[in-house]
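Note that one protein chain of the assembly has been removed; the remaining protein chains are unaltered in position.
And now, chain A:
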Amino acid sequence: MASSATSSLSLRFFFTKKLSAFTSPSSFPSPRALFLSPSRPFSISFQRIQPTTKSSASSPPSTGTSASLQPIEELPPNLQQIVALFQSVPDPKSKYQQLLFYGKNLNPLDPRFKTRENKVEGCVSQVWVRAYLDPGKNVVFEADSDSVLTKGLAALLVQGLSGSPVDKIIRVSPDFITLLGLQQSLTPSRNNGFLNMLRLMQKKALLLLSEGENGGTESKSDTGADGSPVSEPKFDVGSDKSSVLEAEKDEIQVNSDVGTNGSAVAESKASTSGAGTEASSGLGSRGQRIKEILEREFSPTVLELEDISYQHAGHAGARGSDGETHFNLRVVSKEFEGKSLVKRHRLVYDLLKEELQNGLHALSIVAKTPSEV
């Protein structure tokens, strides 16, 4: 088994040197188990720089796309190549290393672009994404992160999505993430962060579009195959960017809970857009119940409850529920005096026992006494 140093070197060779398409499997030695070998029967070239034409990706990957996933041909060509590469590498550890390799080669982002607006929400590490249009009206992305792994994920997206026109980018459904086969190598919050990166990039692409066309986005949305861009311009045009992101986030994360079925995305997005705006304005019923219970028992001086379920959508514990699975709780009460942290947390957990059995999955608790604040 090749060491990681040589493996990344060889991969680099594939990217920079091999410019011709690998047309038929017979042009290679027999398929070896070694993960570096591009001997899978793909007719996709591994060009790195120029986007290839769609026809080069005519044969679907060997894992096949089920009817419910977005067909791989609809993805931007660069992304198709990346998906293909990850699929040709079945071993999770190698996928992981490939990801790290991407991350190492990601160009650092100019610090002045590391703003709140460019920050990806819901990620344990810090990730920034920047988008701008090139002279050919294609979106170019730049990204950076303080952690090597998230750098890799960001780099993957940057490479996969850059150089493509806006409508292609916004039509990318997160299904391709499953095709990458990275899910078992990444924690759910990483997976979720990855999803959020994609969303942010798509949002930025759309923003660029609306900025460029100055509000003439209605016609553009008609061209969207699954109708999903229809709801977005209504949020973006003429509203504050950061609040748009908040509202969109709730809507989108509820969306991803509903399922990865590409065709369902349009319907659920339209139907949850109402629910999304509701969720962003306050706590749902579970949140209310939690607050009531805690207020009753602790008579707290401070009680703050924040629903962060959207950050965990796709998490094993949150799947199949409509949010309200993860919360941040800050409570200040005299009741905590004289009790150790463990005792305090236990108190809270005991009170919320029923909720925990009914789908409440995690609570991040900050429990202080008034004198500690």
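One rule holds for everything that comes next: contacts are C-beta pairs under 8 Å (C-beta built on N, C-alpha and C of every residue); 3 or more make two chains touch, one makes a residue touch a chain; residues count from 1.
Throughout what follows, contacts and distances are computed from a predicted model.
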{"item": "Protein that the absent chain corresponds to, by UniProt name, given \"Glutaredoxin\", \"Endoplasmic reticulum membrane protein complex subunit 7\", \"Actin-related protein 2/3 complex subunit 5\" or \"Trafficking protein particle complex subunit 6A\"", "value": "\"Glutaredoxin\""}
{"item": "Identified contact with the non-displayed chain, of A:100, A:303 or A:363", "value": "A:363"}
{"item": "Interface with the undisplayed chain - residues on chain A", "value": "124, 184-185, 187-190, 315-316, 341-342, 345-346, 349-350, 353, 356, 361-366"}
